[in-house]
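Every protein chain but one is kept in place in this view of the complex.
Chain lettering (A and B) follows the sequence in which the chains are written, and residue indices restart at 1 in each chain.
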Amino acid sequence: MTRLENYTKYLLAGLTGLIVAALYAPIVLTIFYSFYKSRKGKVDWNSFSYEPYTKLIYERQILESLMNSIYVGVVTVICSVIIGFYFANYYHTSKSKMKEFLQFIIFLPFLLPPIITGLSLLIFFREINLPRSLNTVVIGHTIFVLAIVFKIILNKLETLKPSLMESAYDLGASKWQAFYYVLLPNIKLSLIIAGLLAFTISLDETLITLFLIGNDTTWPIKLWAKMRVGFSKQVNASVTLILILTSLLVLLIASIISRSEKKIMY
Amino acid sequence: MNSVLNYFSTSIWTIVSFILVIFLILIPLFSFLSYSFFTVDGTDIIHEFSLFNFKEFFIDEIYIRTFVRTIFLAIIVMSCCIMLGYPVAFFLARYAGRYKYVILLMLIIPLFMSYIIKIYMMRSILGYSGLINKVLAMMGFIEKPLEFFLWNQNSVIITLVVILLPLIIIPTFTSLDKIPKNIVEASFDLGCKPFQAFRYIIFPISFPGLIVGSIFVFILALGDFVTPQLVGGTSGFTYGKIIYSNFGMAFNWPFGAALASILLFVSVIIILLTNYLTNKLKT
Partner (left out) sequence: MSEILELKNISKSYGSTTVLENISFKINNNEFFTILGSSGSGKSTIIRMIGGFTKPSSGEIIFANKNINDEPIFKRPFNTVFQDYALFPNMNVFDNVGFGLKIKNKSKEEIKKNVLNVLTVVGLEHFSNRMPQELSGGQQQRVALARAIICEPEIILLDEPLGALDAELRKQMQLFLKEIQKKIQISFIFITHDQEEAIFLSDRIAVLNNHKFEQIGSPKDLYYSPKTTYMAKFFGECNLIKCRVTNYDSESIKVSSAFGSFNIPKNKNLNNESEFIYGIRPEEVKLVRQSEKSIKVKIKDINFRGSTSTINATNDNGDSLIKIQNISTNISKSLSINDSIDIEFNTDLGSIFIE
């Protein structure tokens, strides 16, 4: 390595460090303020307390919005994984030219600004007289994450050899038996990864949700509303808990991916 | 072989899901586009074809001005993300060794962390009595807090960069990481200087990844309406914000739809153009 390259390397390492710090600064601050008080920009170092966390159980509104978010996330996962699997399977097995068109449509809500997806659905629901509720939010989230779910499952399907399913049929399996005993166990991990990712995205989705939410609120919408009056320490505490949950989910996804990659590809 | 695998593709469920997607994606898009040709009377929407909304857009110059300003804003955000993100991706792929995936993961996690919280906390970092001002004051660089950072365009740019930066690092890293070491070594062997190797080998190969990331950043920055509203003060009046306000207090859905259809038009052109360019680069 030349000296110049060495300098470049350290310079880049420094920049990377700074950027990691910048990305985490808001998060670290949130966690910090869930334990410490500050008055007029001055931190009171003696005010450490985990009381906000215990008080959180009395914050009905926050808890309710959290439950709503989890409900939306879970239903989104179920819908998007089922629909995503069928589309991936269709795309993988079909020879029809329609499939390219189908892929294009699925990718639209993912590529276009979220504001477009949000207001399209809003207008559509108004036209068909469907009142806004958590379920309309689920629809919005499902079509938003569908492209990612579809792509993850499709990638996995494409690594499977066609002879795998053929040999199942050859040994006497019906299509459901072949699906249950052979296809499903082999794409299981990709379904889990897709589902976890869909849940993580749904949990924090704000821009589409703002258009589709009815009288209930999801957690990000609650935060958005609370922001005008400033955050209480309980809000910070709830944020900290969700941050931990999200990080764990992302780490889980990463570990599943790296583990399945380490397995000798068969 | 197709006769076997067709088992699933001809299933009734595929047809059902096909119908679902057409209903949930295509028809909403069409109904939104058709709304942009309607007008409003009080709280009623008049379902009659009219070019009124588009006329409004071109006549009142505030809309075009805001639109152009928002595009510039998105371009600045995108450029900042490229200038900061590319070196980081380059560092990860080339120098970070076995830590590269760990650092990458550290850069991905914030992407999934509360969007609203990041904006909120950027306020307390950038604000008059925020972290940056305090640190600068402590180090003696400034005597009184700067107002440079909050309630203006700068704060919108900084916040969007912090939120969107991982989106450019991930695809760029992926395409850089795919470059086999021996390609770079071969270029040195053929007499390339380090900068030439970068200019002629590394950068062209990583370019498609960079483009994908840039487009994501650009489109998200262009359509965002929450960030500008929350940190931008008076300059938070971006195009997205105007669209959103037409669906909220202003209650003029057709006009909002018309403004949004212009945004859609620009986004689609950009997506198609990039697609065309990257395909052309590949061949």
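Throughout what follows, a residue touches a chain if its C-beta (ideal position, glycine included) is under 8 Å from a C-beta of that chain, and two chains touch if they have at least 3 such contacts.
Predicted, not measured: the structure shown is a model, and the values here were computed from it.
Contact with the undisplayed chain is limited, among A:R3, A:K161 or A:R228, to A:K161. When the full complex is taken into account, the listed residue touching the unshown chain is A:N186, out of A:Q103, A:S133, A:N186 or A:S247. Where chain A meets the missing chain, the touching residues are 161, 163-164, 166-174, 177, 181-182, 185-186, 263-264, 266.
The definition used in the following text is that only the chains that are shown with their structure count from here on.
The part of chain A that touches chain B in the complex is made up of residues 2, 4-5, 9, 12-13, 15-16, 19-20, 22-27, 29-30, 40-41, 83, 86-87, 89-90, 92-95, 102, 105-106, 108-109, 111-116, 119-124, 126-127, 139, 142-143, 146, 162, 165-166, 169, 175, 179, 200-201, 204, 206-207, 210-211, 220, 223-224, 227, 231, 239, 242-243, 246-247, 249-251, 254, 258. Residues of chain B that touch chain A in their complex: 1-2, 4-9, 11, 13-14, 17-18, 20-22, 24-29, 31-32, 35, 84, 87-88, 90-92, 95-96, 101, 103, 105-110, 112-118, 120-122, 124-125, 129-131, 134, 162, 165-166, 194, 219-220, 222-226, 230, 240, 243-244, 247, 253, 256-257, 260, 263-264, 267-268, 271.
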